[in-house]
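All protein chains but one are shown at their positions in the complex.
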Amino acid sequence: MRCAYACGSADHGWSRRQFLTGLTASGTLGLFGGGFAGMIHPAAAKELASAQKRVLLIWLNGGVSQLETWDPKPGTNTGGPFRAIPTSVPGIHISELLPHTARQMHHLALVRSINTQENNHAKGAYIMHTGRREQPGMEYPHLGSVMAKLLTAPDNPLPGYIHITPRGDSGFGKQDAAFLGPRYASVTLADGKPPANFSRPEALTDEADQRRNQLRDRLSQRFAQRRRTAETEAYSQSYEQAAQLIARKSIFDLSQESPRDLERYGTHDFGRHCLLARRLLEHGITFVKVSHTNYDTHYDNFDFHLEQLGEFDRTFATLVEDLHQRGLLSSTLVLVMSEFGRTPTINRNYGRDHWGSAWSVALGGCGIQGGAVVGKTNANGTAVVDRMVHGGHLFHTYFRALGLNPHKNHYHNQQPIPMADPTASAIEEVLA
Amino acid sequence: MAESDAKPKADPARTRVMVEWKHDSPLMACRFDPTGRFLLASAQDNSLQRWELEGGTKTGLVGHQSWVRAFDFIPDGSALVAGDYHGKLLWWPYAEAAPKPLRSLDAHDGWIRAVRVSPDGRLIATCGNDHLVKLWDAVEGKLVQTLMGHTRHVYNVAFHPNGKELVSGDLLGVIKHWDLDKGSVVRELDAKPLHKYDETFRADIGGIRSFAFSPDARLLAAGGITDVTNAFAGIGKPLILLFDWEAGKVRLQLRPKENFQGVVWGIVYHPDNFLAAAGAGAGGALWFWKPDQAQDIHMLKLPNNSRDLALHRDGLRLAVPFYDGSIKIYTMAATS
Partner (left out) sequence: MKPAFSPALDPRFVLSLIVASWAWPIRAEEPLHEQIDRLIAAGDPEFERKAAPLASDAEFLRRVYLDLVGTIPSAEEARAFLADSSPDKRARLIDDLLARPEHARHLQHVFDALWLERRPDRGVPRGQWQQYLFEAFRSNKPWDQLVRELLAPDLKDPKIQAAAKFYLDRDAEPHQMTSDVSRLFLGMNLQCAQCHDHPVVDDYTQDSYYGIYAFLSRSYVHRPRGSNSSMLAEKAEGEVTYQSVFDPKKVTKSAGPRLPGGELLKEPKFEKGQEYEPAKGNAAPVPKFSRREQLAVLLASRDNAAFKRASANRFWALLMGRGLVHPVDLDHSNNPASHPELLDLLANRFADIRFDIRAFLRELALSRTYQRSSELPVGVDESARETFAVANLKPLSPEQLAFAVMQATGWTDVERKSAKDPNVLYGRLAANMAPFVAAFGTRPGQPIDGSYEATLDQALFVAHGKLLATWLAPHPGGNLTFRLGQRTDPREVAEELFLSVLTRWPSDEERKEVVQYLQDRSGDRVAALQELTWALLASTEFRFNH
């Protein structure tokens, strides 16, 4: 959007401007890649360092039960039939449905005192993605879009925010970027498949495509000789970005991962999607969200959590361990969350209902103190009794964990918009 | 009118509440003991509760660390055997004044979903989330046999009245017919209507929630939920598949006449050749079917979600445990 260049936004306008100037000066107009880092203004070094950071969000769609995951209450009237098991961190117990995850507990922190006061799926999801409550007339960008903007290096041609969903249509979900603009919107890979336009039509050969693009580029350069603006540059760049993306399309190709890894992750959807997430993170995607569905267990909560967490547990633990082994975990913030938790009260159909007032999320990796547990619910989990926090606190915490300042503003049409809810603050206890 | 000393006949249409008792935790499974003296039910507080039918005195059997969704009795009344979510199988001298477990076994890895004692009282069959069916010596507690072959959670087992054969049914609606002498599968019965993979929910829903052979062993009833339209809320129709045992094929699908959403949680096959079943979803219901009619012959709306169904040895009394912690005894006696 125009604003990113013209409104004087302190955050990224300058580095983009610098980028463009660099290109112009070097005469390699519109070409990304090799040697670009050298053109970055020295002051950008710090920015670039943070650009190496990534976020993995595991979204347990429908609202996972905190009692069957991070805050078990066995032996109480709300606890249900499952037991709590010890973890790799002495003193921390989680549900027996997460035996593999329990062995990764030293990489994870728990916040057991979330109270978002929201029991509606869409509104709860909005809070957890934006760190704000819905507000008429104002739409805040999703965390993925915010991080795509703040953490993605300007020379990275890949989309900054990828969302892997179990089903639906692949495409560009521009809505989630709100005023940050579609550049930072998510690209949805439904069942891990990239959007159709990622592939060049078969009739068009590589050579012909290059040829027509060379002509396009010559025409655009000629036009820009005396009409160059940030907007014309951005337009030319978008084709370069497309070309770069096509050249790196293999990063979306799961078949390049070993069958053994696929076996380790699980041959189910969530297993394949998490393996793809590892591949994307390794290849420079800033923010990867993997949705696992569905946890909206009004009926037979215990059977369904057995089934769903049975998929989640081994796969998630494998992914955390792999990120650790490959040296990526310390620079990758890992989040496991839902739109809300589930009622401590077990309903008449062995189900649990929507519950936004006392539930948990797990965090790990970059900037997070492994093994930390913050907040507490009462004996049977019906209320937060210590360190109550909401979506705003979590949002601040993500920023801090990634080395970003949550007190800065976005600028939209020259209007300052605080990046995180100014009435909240970070949960310091989970920060490393 | 029957003679005054003759045993009254069971008339489903006359079914009515005799007595109601209450516990302070939701109840799940229930059974009358073989002596006919007690009614037992399991509760979400991990206990089993014993009521003396004469007087209603309630005694707790405390020892499980998790929920008991299934238990059965040794026919001589010496013990009941209960399985819990932690995979433990406990023998209880349930008739004692203050029962303490006689024996505790780690029977399965994970939840024991069903426990049945063979008609001769010598074997106990259990099944669970480790995909296994196991047979135990009822007296010694020793593992006799492990039956492998299910690929998903095994929801239920039932002994054939001859005691030499067994059926087991899983989440996917696969029923295996086992020959216990050979320890092998004789055949599979297809109960697929009791399973669905819900594309929206991305999960399997259903399973064999209830099992009952007819006393003459010519029919096998398998109950659960079908036509699921919303797995989130368990919206679907109760269904009993009535198999012709010899042919191994569904002979009739038993469905409630009146619209109802929910699951068949318990089936009783009455010696007078009718079936009774308790189901629940949005509220509970008790239905009665004749084995040759798809629609029920009688239905009783229940005030709360029912979760199981048990028949007293007198053939007249039915017990239903409820979500609200109450348990009700109904009588089908034709005379009052």
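List of remarks:
First chain written, first letter: the chains are A and B, and each begins at residue 1.
We adopt the following convention: a residue touches a chain if its C-beta (ideal position, glycine included) is under 8 Å from a C-beta of that chain, and two chains touch if they have at least 3 such contacts.
Given the structure is predicted, the values throughout are model-derived calculations rather than measurements.
Note on the chain not shown: across the whole complex it touches A.
Check A:Asn119, A:Asn213 or A:Ser425 against the missing chain and you find that the one touching it is A:Asn213. Only one of the listed residues, A:Gln117, A:Gln175 or A:Asn405, touches the absent chain: A:Gln175. Although one chain is not drawn, its touching partners on subunit A can still be listed: residues 1-4, 135-139, 157, 159, 171-172, 174-175, 177-179, 181-183, 185, 187, 195-201, 203, 208-209, 211-213, 215-216, 218-220, 223-224, 226-227, 229, 231-232, 234-239, 241-242, 245, 413-416, 423.
Heads up, the rule we're going with is that only the chains that are shown with their structure count from here on.
Work out the mean CA point of subunit A and of subunit B, and you get 46 Å between them.
Those residues of subunit A that touch subunit B in the shared complex are 62, 74-75, 77, 80-83, 166-167, 269, 293-294, 296-300, 302-304, 306-308, 346, 348-349, 351. Of all residues in subunit B, only 25-26, 44-46, 65-67, 84-86, 111, 129, 153, 199-205, 231-234, 262, 280-281, 304-305, 323 touch subunit A in the complex they form.
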